[in-house]
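Only a single protein chain was left out; the remaining protein chains are all shown in position.
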Amino acid sequence: MRVSIIGATGYAGAELLRLLYEHPQADIVHITSESHAGEKISSIYPHLRGILDETLESMKEIERIGKDSDFVFIALPHGHAMAAGKALEGEGTRIIDLGADYRFSDTAVYEAWYGVRHTHKDAPRVYGLAELNREAIRSAKIIGNAGCYTTASILALAPLAKSHLIDMGSIIVDAKSGASGAGRSAKQANLLSELYDSFKAYGVAQHRHTPEIEQAMTVLSGEPCVLSFTPHLVPMSRGILATCYARLKDGVEQEMVDAAYGKMYGKEYFVRLLGRGGYPATKDVRGSNFCDIAWHIDERTRRVVVLSAIDNLVKGAAGQAVQNFNIACGFDEKLGLDHIAVYP
Amino acid sequence: MRVSIIGATGYAGAELLRLLYEHPQADIVHITSESHAGEKISSIYPHLRGILDETLESMKEIERIGKDSDFVFIALPHGHAMAAGKALEGEGTRIIDLGADYRFSDTAVYEAWYGVRHTHKDAPRVYGLAELNREAIRSAKIIGNAGCYTTASILALAPLAKSHLIDMGSIIVDAKSGASGAGRSAKQANLLSELYDSFKAYGVAQHRHTPEIEQAMTVLSGEPCVLSFTPHLVPMSRGILATCYARLKDGVEQEMVDAAYGKMYGKEYFVRLLGRGGYPATKDVRGSNFCDIAWHIDERTRRVVVLSAIDNLVKGAAGQAVQNFNIACGFDEKLGLDHIAVYP
Amino acid sequence: MRVSIIGATGYAGAELLRLLYEHPQADIVHITSESHAGEKISSIYPHLRGILDETLESMKEIERIGKDSDFVFIALPHGHAMAAGKALEGEGTRIIDLGADYRFSDTAVYEAWYGVRHTHKDAPRVYGLAELNREAIRSAKIIGNAGCYTTASILALAPLAKSHLIDMGSIIVDAKSGASGAGRSAKQANLLSELYDSFKAYGVAQHRHTPEIEQAMTVLSGEPCVLSFTPHLVPMSRGILATCYARLKDGVEQEMVDAAYGKMYGKEYFVRLLGRGGYPATKDVRGSNFCDIAWHIDERTRRVVVLSAIDNLVKGAAGQAVQNFNIACGFDEKLGLDHIAVYP
Partner (left out) sequence: MRVSIIGATGYAGAELLRLLYEHPQADIVHITSESHAGEKISSIYPHLRGILDETLESMKEIERIGKDSDFVFIALPHGHAMAAGKALEGEGTRIIDLGADYRFSDTAVYEAWYGVRHTHKDAPRVYGLAELNREAIRSAKIIGNAGCYTTASILALAPLAKSHLIDMGSIIVDAKSGASGAGRSAKQANLLSELYDSFKAYGVAQHRHTPEIEQAMTVLSGEPCVLSFTPHLVPMSRGILATCYARLKDGVEQEMVDAAYGKMYGKEYFVRLLGRGGYPATKDVRGSNFCDIAWHIDERTRRVVVLSAIDNLVKGAAGQAVQNFNIACGFDEKLGLDHIAVYP
């Protein structure tokens, strides 16, 4: 498959390059960057030296790129993928967008939270979280790859929502991410000196991944869902841990919770169940496409606490995109993705 | 004042040495360690070389140490302070215990959560969280210094509980701590290689700081309180951030929340209010005795999210102990404690 | 090829598992651990869950393991591989030892620096640094895989030594390693709390990698070489940077230095030359088998400063072993090793 990457110089773009280079069925044909067009990707990312020395192009001729590509991966800031998506509408190429533009079935929700007008409302899009939406992904023209926090959160809560085991108004997601989630642009607040040996929250009650989790919860449970989501910044490069709280419905017993997880994920390769009482760590998934999940039941409070760990750049971005690519191509889902975490 | 430290070789003990050395009214007379008796403290902690070269003693002759000391600080693992406390009962010396043995008014709660029989149930003890219990601390014989997670959590939630603004059954505390909270003993799980660039939870629904927070919430609100508490390990040395969630009662408005914080902490030097919408960071308090607090009100979910940051070894342990010492001595509370955080 | 790992629970052993799992021509048949025999490797290393759930065996029946294996990788502490090597002498199996036992042509040097008697002096061994010793590795029975610091140091200095451009008595190697080099055993000194936000040297003038570098320098230059080697501990998990100093011989010009590097490494895939004036970073090679090298010429002092970066667990241990395995099998050297660094 001929693949291109629009916006290859962000961390998600670079991670796509790493994964697609090692993918036996992907041939990278174009990579773009508006600020670095004409430069070699290895001059922007020295770790690629000697391996990927391709020259970055501008995306101005997106149609030509589309014609050359079976798949176009878009790793642009939100609001910028819509134009590319529209431009490629007539082409045979399929699109996997790592940003938020194609994640919402109701574009009004997107507009309200992102503060951007949606210009491609009728796009033939599906939500790109493989474990939940595999069938739709298979034949989709545009795949709106799930976000990083959202992947960890949705996978953690999905069995509870789908099996109607929790009060949908009681959900709180307290999530923690490494600094790569904040991107590669130069900001004082993200200097090592500022973040190292420190921990803090940000975006309380206003982070844009909130409605994306709510959308999935609503679909899964069939009930409208409003929840609390709090992101935090961990002094590390990669990884997300989501700690999710919900009130168990009356009569729900521990075995019913265990069964719900087993039923939904028993056959999923990239979701690893650590079971009741387990403790996922982001290090156990660093560099890999796994999502490790465990749950705890607190009879004192009748709450279930679900923990899930992913690598934000793999299962939370590029790995998920490749998994969606595999599904869309009819390949084995693990193809080019079966990497063990780099530990320690 | 002549002061002694029982158990000076843990991180809390070492931090007590740092703070008491700089305290203008404290004269360190004895320091003890059972495993290092006879050695110089500076051979155990090289950062003390040339400053504090005192020799560690055994606590076997605790009565003699008591006779020599106006105050005895105990920094032993839980379960070990009770014997010392009893042995010093007849002495004039006063005790500040940094462990859990004297924190609970109901020793049955202690016994249930700590799995240890309490052998000093009638000890004349008070709970040592200065901002909440100043009057009692003044004349106490034994001060049960508040714990690290608990200090961050209780200070965050106290105004809401006291002003009856929240549903006391809705409280969730999602707390994160640096690795110094896990102590200095050699454990594979706490190696840098294991924890670095990783994040995980532990002790879900069973951490011993849970009942301590509940006890304070019950006292403050006048209602029994059962809550969820989840600790996490951050790849850093020092610092705790507590993210606290609670449902606002009907009719509670933002200004009422603001007022509750202002009323309780407006005159507190060591509690710094960042106000509604702020973001405390552990780095802003590292090495200092401050507790930085901010709150966010989410009208969508009618939840209040309170963030509080402390240095676990200062306001969460040794600094709090010195603050209690100052109160008990009738000194200015800031004496020897007015240190600015070491930033960055 | 059927491969086994003796001592699979150290960090190097775990890294071998990661690389061999992804190797298309390796089939892992036995993995051993004396302290964890009977347990699943995934219970010791949770990142392997669902991927490698093999049970650890004892190495007591090493002969049987040898019979089952085309290659045996040994990842034991120094002094323990010799017995295994002797026991497998009569078997057809070939050995790649990641420790020091088979690295020295003069076992007296080994005995002097390691303080252990060598019990397999006549072993048919070769030094396993692929770029320098490829031909000998091809047919070797026992390959003494080069050490971590030594790989970085020798690759950095080899062209200068071989081309006789430097005064061999002037070499100083100032090397820095992440904490995984110190292993996984529980030591207070290696706790995150102790190492984080700190930097220090250790083993000055006595580290055991010194004679290994000297041996290679002597072979390359044809002159006896005595040098200074200083290791340091960096607060990070993985990576080694070696900063190497040497005095240029009179008349040596910059282009001669450039040419020496080009000549020796121009065709090497895993040695990436950043050229004169470059700055390798350990992050650029993390998780990969690359060794990035740059050099600087200081006309003021007539010294050359060579910088080289590797991942201590890959090119410095398990990756090098797999590279040697590929050579010994006649495979493409990159087979199963062509991984891009996990960045950031």
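Chains: A, B and C, in written order; residue numbering restarts at 1 for each.
Keep in mind that, in the parts below, a contact is a pair of C-beta atoms (placed from the backbone, for glycine too) under 8 Å apart; a residue touches a chain by one contact, two chains touch by 3 or more.
Quick caveat: nothing in here was measured; it's all calculated off a predicted structure.
K.L.:
Check each of C:37, C:108 or C:201 against the chain that is not shown and name the one that touches it.
P.N.:
Going through C:37, C:108 or C:201 one by one, C:201 is the residue touching the chain not shown.
K.L.:
Among C:238, C:272, C:315 or C:339, which residue is in contact with the omitted chain in the full complex?
P.N.:
Among C:238, C:272, C:315 or C:339, only C:238 touches the chain that is not shown.
K.L.:
Considering the whole complex, which of B:127, B:149 or B:196 touches the chain not shown?
P.N.:
B:196
K.L.:
Touching the absent chain in the whole complex: find that residue among C:68, C:174, C:268 or C:338.
P.N.:
C:174
K.L.:
Considering the whole complex, not just the chains shown, which residues of subunit C touch the missing one?
P.N.:
Where subunit C meets the chain not shown: residues 172, 174, 176, 178, 193-194, 196-202, 204-205, 226-228, 230, 232, 234-239, 241, 243, 245, 279-284, 286, 296-298, 300-301, 303, 305, 307, 309, 344.
K.L.:
Determine and list the subunit B residues touching the chain excluded from the picture.
P.N.:
Residues 11, 14, 17-18, 21-22, 45-52, 180, 184, 196-197, 237-238, 269, 272, 274, 281, 283-288, 290, 292, 338-344 of subunit B touch the chain that is not shown.
K.L.:
Under the stated touch rule, tell me which residues of subunit A contact the chain that is not displayed.
P.N.:
Contact residues on subunit A toward the absent chain are 11, 178-180, 182, 184-188, 190-197, 235-237.
The working rule: only the chains that are shown with their structure count from here on.
K.L.:
Which one of the chains is farthest from subunit C, going by Cα centres?
P.N.:
For subunit C, the chain whose C-alpha mean is farthest off is B.
K.L.:
Residue numbers at the subunit A-subunit B interface: does the shared fraction exceed half, giving same, or fall under half, giving different?
P.N.:
same
K.L.:
Report the inter-centroid distance (CA atoms only) between subunit A and subunit C in whole Å.
P.N.:
Distance between chain centres, rounded to whole Å: 36 Å.
K.L.:
Taking each chain's centre as its mean C-alpha position, how far apart are subunit B and subunit C in Å?
P.N.:
46
K.L.:
With centres defined as the mean C-alpha position, give me the subunit A-subunit B separation in Å.
P.N.:
38
K.L.:
Can you list the residues of subunit A that touch 2 or more other chains?
P.N.:
If we look for residues of subunit A contacting two or more partner chains, we find 196-197, 237-238, 281, 283-284, 286, 344.
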